[in-house]
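Step one of this worksheet: look at the structure below.
Missing here: one protein chain of the complex. Every other protein chain is in place.
Read from first to last, the chains carry the letters A and B; within each, the first residue is number 1.
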Amino acid sequence: MSNPYHNPKAQWAAYLVFFTVLACVPLMVENTFTVNLLARFLVLGMLALSVSLVWGYGGILSLGQGIAFGLAAYGMGMTMQMQAQDPENMPIPSFMLTNELTELPALWEPFWHAPTGIALALIVPTLFFAALGTIMFQARVAGVFVAIVTLAMLSAWYSMAFDMQPYTAGFNGISPPNPLQLGGYSVDPYSATAYWIALACLTALTLGLKALLHSKFGLIIQAVREDPERARFLGYSVAAYQVSVFTLSGFVAAVAGVLWVMIVQYVSPTALEVSFSVTMVIWAAVGGRMSLIGAIIGAFLVNGMQSFLGDELLYGFLLVLGGLFIVIVRFLPNGLAGLLESVLGRFGKRAASSDAGGPV
Amino acid sequence: MSVNHFWTAFAFEPFMNALLIGLSMASIWLIAALGLAIVYGTMGVINMAHGEFVMLGAYTTYLLQSAFGLPFLLCVPCAFLIVAAIGAIIEKLLIRHLYKRPLDTLLATWGLSLVLVQGVRLMVGPEPKNVASPAFLNASMQFWVFELSWFRVFIFGVTIAAFVVTWWLLQKTRVGLMVRAVTQNKEIAAAHGIDAGRVYTLTFAYGAGLAGLAGAMFGAIKNVFPDMGAGYIVEAFLVVVVGGVGSLAGSLVSALGLGEIYSVFAYFTNGTFAKFWLFLLVVIFLRFRPQGLFSEALARR
Partner (left out) sequence: MALLELKGVTKAYDQLKVVDNFDLKVHRGELRCLLGPNGAGKTTTIDLITGRQKITGGVISLEGSVITHWPEHMRVRAGLSRKFQVPAVFKGLTVRQNLEAAFTRHTNPVRNMFVFRDREARERVEEVALRVNLASRLGVRADFLSHGETQWLEIGMVLTQNPRILLMDEPTAGMTVQETHRTGEIFNTLKGTHTLLVVEHDMGFVRQIADRVTVMHMGRFLAEGTIEEIERNEDVKRVYLGGGKHHAHA
């Protein structure tokens, strides 16, 4: 008998149960505001998923996941905004008029066509991550330096979004008047449909990543995390693996950005705030960065607690969150999933040294 | 803002003043980065709460001034001492349990920064406070084509003084020798009877104190508010990273370089673009010199 936590069949079963339960939620919840709130949690869970991939498995502490999220969110916001514009009568969004623009900036032109807009919202951040990753990892920038560089890029993008008022509506952000129109359908953010779209994306990405982590690629990115130099002297291009995993995580965060705007119908520079990106890392740390599903649950728990406590207690909550984070980092580096692992390990067998590893 | 007037044309006097502003910028970034550089260089700890130590320095000044009526110039050294004491406590309670886990220290100190910001917000309140500086520092001076406030000169002076004192402490004193020994090799230093734990506590406290000193001055330029620290932290990190780990001279040169580049970019475009391009430039710089300006690449094994 070995630890059931490491049993691949048990893992897949846990994933199946988890996503099935999530799929049934809208059938049990009447309140549309709650459905919308839960859909938001799904998207935040997706961000934690991207952190788990890049940090937990890739060993790359990126504090810039918000770049992909934010850029994608702006792309989606622009797409949905343009769906409300009319080429004849109302060719440019009203916030541009108040900022003294007389014609639509070239940057906005492609977003007339919604599929192109959504594609750009996904591709541009992913390419940005590929480029930034290439620059960093070819130079063998590692550890805390990656954290600082990603942080710097994030804060640079934040100030751009904040300051380029005529193009981004600055501090106010873009709030498209109508829900997303997709192939003749209108995706009401408060509907179960929106929830299910978000869930479908989360499920597909999680299962896809889980399968990926069981591939040779998954093994090598973990090997690179453990000892990049050893991996290099086995003949692997460490940079190529790091760029791949960094880019993938950027893509996941970009999907989250697109879904987020579909669900909240709003995007502002807060998506690019430094504290938001670090908070994603907190979710993953709480749930367990070495577990995809753990990270998602971490996001659910922290955000669930936050909205349960409400806005009056927000500052108190952030205080507690900071404290909780310190405690987790200090005493529980693998989060709740790590806790589960050791508990199950005790049930499964006493010999702690037998069998371990495997992506969870 | 109109796109047509986006680029500012070159003009001698404003440009010279932009260079001067760059120098002032550099002194602000350097004093904010100095403590960070020492703590990272010696202990390998990235302190994400460094900005919050700056904030604590500003609040210390504010409280000393409003509650006890202490004159500003006396508040500055007090801010150093009080924040250093807070730093020492935090090092003993938290940081020392996380050595050898640099990424975890980074995250734990982020948690700490949340706690400090929210703690101050709950205790002192979220509204901005003012720190009054002496009248003679509020005046401006005119010199050739330059126009500069005395307060900026004051910051510049304090930064240079702090830099020189830090250099002297590290290079010329026994404590500095111990710090350098521990930086080189903790185990061997410990084998020669150096209490590495105490050296770390002192180093962290000193770094925190420098942040407090910076905060005392920053509070007087702008307002004092709970998340003011966030406004300095990224630039301070970049100064350290570009300068090279563990190199004081590197930090000085990189602060100067970054400050001037920023200021010149800002002169021709605007502050936001300047920041964006400066940060991008740093990333590209690291592509070619990941170890920074003054630091040798470290070998292992």
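By our rule, a contact is a pair of C-beta atoms (placed from the backbone, for glycine too) under 8 Å apart; a residue touches a chain by one contact, two chains touch by 3 or more.
Remember, predicted model here, so these are calculated numbers, not experimental data.
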Touch criterion as defined above, residue of A:Met82, A:Ile220 or A:Ile328 at the omitted chain: A:Ile220
Contact residue for the chain not shown (choose from A:Ala10, A:Ala200 or A:Leu234): A:Leu234
Residue among A:Leu37, A:Ala142, A:Met160 or A:Leu212 touching the omitted chain: A:Leu212
Residues belonging to chain A that touch the chain removed from view: 2, 212, 214-217, 219-220, 222-223, 225-227, 229-238, 240-241, 244, 353-357
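Just so it is clear, only the chains that are shown with their structure count from here on.
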Distance from the mean Cα position of chain B to that of chain A, given in whole angstrom: 31
For the chain B and chain A complex, residues of the former touching the latter: 1-2, 46, 94, 97-98, 101-104, 106-108, 110-115, 117-119, 121-122, 126, 230, 234, 237-238, 241, 270-272, 275-276, 279-280, 282-284, 286-288, 290, 300
Interface residues, chain A side, partner chain B - complex: 61, 100, 132, 135-136, 138-141, 143-145, 147-149, 151-153, 155-157, 159-160, 162-166, 229, 274-275, 278, 281-282, 285, 315-316, 318-319, 321-326, 329-330, 333
